[in-house]
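Every protein chain of the complex appears in place save one, which is left out.
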Amino acid sequence: MSRRVRLLLLGPALLGLGSLFAWAIAGLPAFGDYRGPYGFVLNRLVVPLRHTTNVVMGVNFDVRGIDTMGEEFILYASVVGVTLLLRDETRSRQVERRTRRFRSDTVRLVGVGMVGAGLLIGLWLMAFGYVSPGGGFQGGVVAAGAIVLLYLVGNHRDYRPFRSERVLDPLEAVGTGGYVVVGLAALVSGAAFLTNLFGLGTPGLLRSGGSIPVLNWASAIAVTVAMLLLFAEFLETYVVPLEPEDADS
Amino acid sequence: MLLATLVPLQAVAFALVALGAPVVVLTRDPLRQALVNGIYGVSLVCLFVVLEAPDPALSMLAVSGIGYPLVILAAVARVRGHERSKDEEKR
Amino acid sequence: MSWIPPLLVAIPLLTSAVTAGLDHVTPRPVQHAVVIAASAATTSLAFVLLRHAESHEVVHWFGGWAPRRGLALGIDFAVGPLAAGMCAVIGLVVTLALIYSLTFMRASPRLFDALMLVALGAMCGFAMSGDLFNLFVWLELMGAAAYALTGFQVERLGPVQGAVNFAITNSLGGYLFAIGIALIYARTGSLNLAQIGNTLSHGPAGGLVIVAMTLLLCGFLIKGAVVPFHLWAADAYAVAPAPVCAVLGGVMTDIGLIGGARLYWTVFDAPFGQGHAVGDVLLWLGMVTAVLAGTMAFLQRHLKRMLAYSVVCHIGIMLAGIGLLNSAGLAGAELMFLGHALLTAGLFFVAGILHADHGVVDELHLRGRGRGCWATAAVWFAATFGLVGTPYVGIYLGHGSIDDGASELGRGWVLPLLWLGSALAGGALLRAGARIFLGWGDSDDSLLGKAMEEDPLERDVQRPLLVAVAVTAVVLGLAVSVVPGLGQRAEYAAVRFEDRSGYAARVLRDHPFAATPRLPVAIRHTSLESLLYGASATILALGLALAGLYRRRLPRAVSVVARRALAAPIHLLREVHSGVVGDYVTWVAVGTAFVGGTFALLLHG
Partner (left out) sequence: MSYLPYAVAAWICLVGIAGIATSKNLIHLAICLTVTQSSSYVLLLSVGYVRHGKAPIFLGTKLGTTAVDPVVQALTLTDIVVSVAVIALILALALDAHRLSGTVDPDHIVDISG
């Protein structure tokens, strides 16, 4: 099919889709007039029943916890998939290109500061996710980003433990598998899968929410490691030629 | 009235997002697109904030600030790297 | 027994995570043993679940969030006999594929097994879930696993192209589905299928519901490879390794259809159950799919691509069965799914054996090279007849049940088209079998297009194991039509599946289950009509195969007329299947707009 034919088909199709959307929108409740009930019932139930002040995380890790389990595995499957897809790519580039890196002490100092700040923010997001905004996923991405920064500003040796599959793969299993194990533990005790079994604690404190913090940490580990593996896979042995010094070498 | 119930701030955020999407799509050079996509991501973050959704906003911020750029830039760099090494071979 | 459903998801996923985590320290044989054991355990649990689901609705509310006063709070797996049966078949096919890959994929990277288990868990979750967004999660999960499984033999461009097209069209389908979820959620304030159905049964349906239905159904039809959303399937299944094809083509495609059926019978039967408009659209899509894909199958020389089109053809027949919207039609689709999954898997296994033996899977290149391989030849031909619907083998019973459903509805004219589709696809497979295993026919045929390059496979496979797995799959698949009592149980499962209000009451209000009728243990009888159609489809398939083999010996007048009449449409068909993802995405947009427009015309007013 030539591009012209494609465009000729695409135009009317998008027009049709657009009219369908317009028709659907005409039937939606006006913006701000939404009347539930699902979410609003949960807004009233989650805090008293689960003692998590962040209802979104209560929904994510408890009421609809199985969705989040699926979500962790989507990320996991993606990491495994990318590892499979890029294995040839990396094999053919075993020879590590030597590039000059940022040697200036100030740049490195700022970099290290940013790494530290990023890690702290990531950990904070993970730790308080179910009390205030944040959570395992957000914290995980930020922490992984900070560690990758270490790779960009530091030297390879600093970063090596964070991209060794021998370290990361088992950790990933701890994160994703841990989530399933918490679910199974409830099942073994005779309750439903992923039932919240632990003490609920006081709302607004870190020790609240029963198994929600456990699942939150499991997913934080899973996400951090998954992101690290992804970045490592994409950056692996090939040093990104973004540094200006590299251009003329 | 179309805008009657929208708080002005929300209207601005929606407008930014609506403008941002075509710009991202129309930027055909991947490297520049990665940058534009980052800006689009930030406009989404603003939108989420004014829609009282701090959790998705943080998530979007993490993803569009760290997640997407790292994989996209790495991919762009590798593609260009290949092309460059191929050129070198030709020479 | 409500503890079983979560295990069907948890066992494969946990095993996958653990095998990947301990990848560097476990010896390979141990890893394989664990993976196969997990898959087998899942399958056996699914069979146990099937026994219980006959007499109960097995409902599991995750986290113990049972509904309060009829309001669903959490996510449920609601399992009737149909869902449990699906899980059992999925488990069986995946287990067979894993055993097959023990020797077939020996050089494969170690994470292959882990992804297969993820696909297994995702498909089981998808089959059982009673929550709209949860369906989306499993859909995306099986997608993520499947894209990589398709493309991971990265030495050639073909697999990459197949995986790219697969990933992009299916992701787009997922996003359309997500928009549909948002629309439905805005209207009903619920994500639980039973409850959405209950809410929609009051009040007018309106454009919002029609558009939401379009987006949700199209999302599933893309996964289910229905025309015009089918284009990715041929690219992906032609290039994936044989055991992966067996899983994707055998069960993952079909599962999209069952998802569509579940959506209709739990949700959209409430607003649109009065007329037959939704069903008619599905019926037409099914018929077009069956005939078009049957034709495309006949035009292939690459065995796996031919099989891919054969899968799409049978998907069309099953969709037509679902579109009849009666229990006989749905029961037929179920029975066809059983037979089709196992037989297709068997055929892909044979294609893999040929690939291992000769390094190619091209019909013309393989001409006569399969002589003397009696076991594989027998498996190939038996499976082919099973897929054509020769009376009392393979998919025949299912097809017969679809026939009954169509006659019951007064749409008898559907039948010839559906049988034509399966005869075309079957004719292609018979032609290929005769050429390869008997050495019949010409050694070149311009009708079949140009050859595709193929990677030679490592040769030291344990052939007996591969043959044994193929034989097992095909024997089980052939038996579907003659297992006493299976037909009646499928019909009973269909009746329960289509009882929307009963399902809602059992899920949301924990209503006790009405006593199960005693089901006879006898072979289900089919009508004389089906018998005749089955027999004539077989004869037609044989005739088509012979015509394909000895095209040049046809009388001159016939071949000239045929060429004049068919050359242009065939050329057009090939052009449409261009392998370019931009075209496929365009077709997705066209198809969605078309389906939505048709629904709008038929349902509005």
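Order of writing sets the chain letters: A, B and C. Residues in each chain are counted from 1.
Rule of thumb we're sticking to: contacts are C-beta pairs under 8 Å (C-beta built on N, C-alpha and C of every residue); 3 or more make two chains touch, one makes a residue touch a chain.
Here the structure is a predicted model, which is why all the values come from computation and not from measurement.
Q: What are the shown chains that the left-out chain touches?
A: Contacts of the omitted chain with visible chains: A, B, C.
Q: Among C:20, C:35, C:238 or C:393, which one is in touch with the chain left out?
A: Here the residue in touch with the unshown chain is C:238.
Q: For the chain not shown, which residue from C:285, C:345 or C:585 touches it across the whole complex?
A: Result: among the candidates, C:585 touches the missing chain.
Q: When the complex is taken as a whole, what residues of subunit C touch the one chain not shown?
A: 133, 137, 140, 144, 147-148, 151, 154, 156-158, 160-164, 167-168, 171-172, 174-175, 178-179, 181-183, 185-186, 191, 234-235, 238-239, 299, 302, 305, 449, 452, 574, 577-582, 585-586, 589
Q: Give me the subunit A residues in contact with the hidden chain, please.
A: Output for subunit A: 3, 6-7, 10, 14, 17-18, 21-22, 25-26, 28, 30-34, 36, 38-40, 42-44, 46-48, 53-56, 58-60, 64, 67-68, 70-71, 74-75, 77-79, 81-82, 85-86, 88-89, 92, 131-133, 135, 137, 203-204, 230, 233-234.
Q: Since one chain has been left out of the picture, which residues of subunit B touch it in the full complex?
A: 1-6, 10-11, 14-15, 17-18, 21-22, 24-26, 28, 30, 33-34, 37, 40, 44, 47-48, 51-56, 59-60, 63, 67-68, 71-72, 75-76, 78-79, 82, 86
FYI, only the chains that are shown with their structure count from here on.
Q: What pattern do the touching chains form: line, ring, star, complete or other?
A: line
Q: Taking CA centroids for every chain, report which one is farthest away from subunit C.
A: Centre of mass proxy via C-alpha means gives B as farthest from subunit C.
Q: Need the CA-centroid distance for the pair subunit A / subunit C, whole Å please.
A: Averaging C-alpha atoms per chain gives centres 32 Å apart.
Q: Mind checking the centre-to-centre distance between subunit B and subunit C? Centres are C-alpha means, answer in whole Å.
A: 37
Q: I'd like the Å distance between the centres of subunit A and subunit B, where a centre is the mean of that chain's Cα atoms.
A: Each chain's C-alpha centroid was found; their separation is 17 Å.
Q: Where in subunit A do residues touch at least two different other chains?
A: In subunit A, 89 touch at least two other chains.
Q: Which parts of subunit B, given as residue numbers and ranges, touch two or more other chains?
A: Not one residue of subunit B touches more than one other chain, so the list is empty.
Q: Show which residues of subunit A lie in contact with subunit B when the two form their complex.
A: Of all residues in subunit A, those touching subunit B are 30-32, 54, 56-57, 89, 125, 133-135, 137-138, 141-142, 144-145, 148, 227, 230-231, 234-235, 238, 240-242.
Q: Across the complex, what residues on subunit C touch subunit A?
A: Residues of subunit C touching subunit A: 2-3, 6-7, 10, 13-14, 16-18, 20-24, 60-65, 71-75, 109, 111-112, 114-115, 118, 121-122, 125, 133-134, 137-138, 140-141, 144-145, 147-149, 151-152, 154-155, 163, 183, 185-187, 189-191, 206-212, 214, 575-576, 578, 580, 582-583, 586-587, 589-590, 592-594, 596-597, 600.
Q: Going by the contact rule at the top, pick out the subunit A residues touching subunit C in the complex.
A: Per the stated touch rule, the residues are 1, 3, 6, 9-10, 12-17, 20-21, 23-24, 26-29, 34-39, 41-42, 45, 62-67, 69-71, 73-74, 76-78, 80-85, 87-89, 165-166, 169-174, 176-177, 180-181, 183-184, 186-187, 191-196.
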